[in-house]
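The structure follows.
This part shows chain A:
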Amino acid sequence: MKRIIIHEEYCIGCGLCEVHCIVKHSRTGKIIRAFKEERDQIVPGVQVERDGYESFALQCRHCDDAVCIEACMTGAMHRDPETGAVLCDTDRCVGCWMCIMVCPAGAIQQGADGTVASKCDACTDEEIPVCVANCPNEALVLEDEE
Partner candidate 1 sequence: MATNRTLPFKDMGGCSISGVMDESGRRFSGEEIIRSIRNMHERSNGLGGGFAAYGIFPERADQYCMQLMFDTPEAKRETEALLDERCNVHYAEDIPTRPHEAITDEPLLHRYFVSVEPDKSRPHLDENDLMVELHMEINTTIQDAFVFSAGKNMGCFKGVGFPEDIGEYFRLEEYEAYTWIAHGRFPTNTTGWWGGAHPFSILDWAIVHNGEISSYGINKRYLRNFGYECTLQTDTEVIAYLFDLLIRKHGLPLEVACQAMAPPFWEDIERMPEREQAQAKAIRAVYGGALLNGPFAVVVGSTGRMIGFSDRTKLRPQVCARGGDRLYIASEEAAIRTICPDPDVVWHPDGGEPVVGELQAGVQVA
Partner candidate 2 sequence: MKSKSKYLIIGNSVAAVAAVSGIRQIDESGEITLVSREPHHTYSRPLITYLLGGKVTEEQMAYRPADWYEKSNVNALLGTEITRVNPDEHTVETADGETLGYEKLLIATGGTPIVPGNVAGTDAAGVFTFTTWDDAKAIEAYIAEHGVESAVVVGGGLIGLKSVEALIELGIQTTVVELAETMLSASFDRTASELAQRRLAEEGVQVRTSTTTEEILAQEGRVVAAKLTDGETIPCGLVIFAIGVLPATEIVEGTDIEIDRGIVVDDRMRTSVEDVYAAGDVAQARELICGEKRCIAIFPNAFRQGDVAGRNMAGGDASFEGGLVMNSVTVVDVPTISVGVTEPLDDSYETMVQLDEDAYTYRKIVLHDGRIVGAVFVGDIERAGIITGLIREGLDVSNFRDMLISRDFGLIQLPTEYRRRVISGTGTRA
């Protein structure tokens, strides 16, 4: 499958990945409207960690042995058979936060309204996830895995 590889040595901590993730997951898809109207309603699936000069942008790793899927009591957390991405079916999620409890990357968040889990959906409808496409320094790249 294709995986987003994080080259943290090239992360400049700008946060454009978060910005574009928010836009992508907004109602209008328009950057200015997305921020002015929906900023508080969207938890970006990618979040930049910063510590001193170091930083990296982290989104769900779509792990091979995804512990969040194992821990999900509703079956909401599942692997998309086509793309291999780990996705959360928010219609089935009840917000038990088992996934948050087990994700070793800390890559799952509570959604903005606190009722269902929110995470990177790998932009499965895009050829390249927006965080990758908009990373100005190729700290995020999409690579094919053998």
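Just so we're on the same page, contacts are C-beta pairs under 8 Å (C-beta built on N, C-alpha and C of every residue); 3 or more make two chains touch, one makes a residue touch a chain; residues count from 1.
Keep in mind how these were chosen: all candidates are chains of the complex that A comes from, given by their letters.
Treat the numbers as computed from the prediction; the structure is a model and nothing was measured.
**Student:** Pick the one that touches chain A in this complex: which of 1 or 2 is it?
**Tutor:** None of the others touch chain A; the one that does is 2.
**Student:** Flag every residue of chain A that touches candidate 2 in the complex, lowest number first.
**Tutor:** 3, 6, 8, 49-51, 54-56, 58, 61-65, 67, 70-71, 73-75, 91-92, 94-106, 108-110, 114
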